[in-house]
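This part shows chain A:
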Amino acid sequence: MDTGFHSTVRTARTVAAMEWTLEWRQGHQLASVGLFALSSVYVAFQAASRGTAPEAWTAMLWLVYLFSGFTAVGRLFDRERSATRRYLQWTVEPLGLMLGKLLHAILTTTALSAIVLGAFVLFLGWPGEGVRTSLVVLAAWLGGVSMTTTLVFVTAVASQVQSGGSTLAAILGLPLLLPQLILATRMTTGALQGTPWSILGEIPLFLAALSAGTSVMACILFPYIWRA
Partner candidate 1 sequence: MSNWNVLWKFGGILLLAYVIVVGFGTPLQPGLVEASPDRLVPGPVTLELHAVGQPFADEVGSTDGHRLILRSGTDLIDTRLIEVAPHRVQAEVTIPEQMPSPALDAFLFTPATGTLFLGNAFFVEGAGSGPVADEFKAKAPDERSPDLGFSFPYQPNIMESIRNLLWHVPMWFAMFFVMGIGFVASLMQLRTDRIEWDHRGEAAVRTGLVFGLLGLATGSLWARWTWGAWWVSDPQLNGALVTVLLYTGYLILRAAMSDDERVGRLSAVYNVFAFVMLVILLMVLPRYTESLHPGKDGNPGFNSYDLDNSLRAVFYPAVIGWGALCYWMYTLRLRMNRAEHRLLTK
Partner candidate 2 sequence: MNCIMFHILFLSSLEGFFFGSGKAHVVTGVALTILAGIALSLWRMDRRLTRIESESNDTP
């Protein structure tokens, strides 16, 4: 295995492409995430009819989004448990593998945020007038990205534990996600209430910095997990 910059990028691309292909081939996994998200949104719609307050809208959006994210990312390292793992361990560079997984997670999040946000608008409608749509979309996407990058790291750690890895990922992941969720929910509520960009502008920067930070940490630390 050679380790130059180009080969790392190539590995990352290959891993992401492989994940994506496998997701489509084994359609039931992708469908299960979509089904989970849609049925949760429908429950939210049943509980709170049209005309919800922005705060409640945000709370429901992020709860649905959070647990869909767990379902989507939680099994990202499942394949690396078995014989596949032993094969990959000798052939794939860990940094490239991690970058690939992160790339795939970001793509998944993009799709997931589109599905969840779309379903919310479809069923519940926007809460009130003067919603800054672009800011809400940005909040959902950036919040989702910073949420999944953290989850990728936590799942990678938890997948190394023989038993109860997915429960462990949830236990370890929730506290780590709190800061991102606090920032993202604040931004979403603000955008729903029509708060201008100049006031909310700091939050996307923080979210971007947090996701960049956790991604870098995940990339630095992953080789040590991989060797274990």
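A quick word on the picks: all candidates are chains of the complex that A comes from, given by their letters.
The definition used in the following text is that a contact is a pair of C-beta atoms (placed from the backbone, for glycine too) under 8 Å apart; a residue touches a chain by one contact, two chains touch by 3 or more; residues count from 1.
Every value quoted in this text rests on a predicted model; they were computed, and no experiment measured them.
Asks: Which candidate touches chain A in this complex: 1 or 2?
Replies: 1
Asks: Would you mind writing out the residues of chain A in touch with candidate 1 in their complex?
Replies: Going by the criterion above, the answer is residues 153, 157-158, 160-164, 168, 171-172, 174-176, 178-179, 182, 202, 206, 210, 213, 217, 221, 224-225, 227-228.
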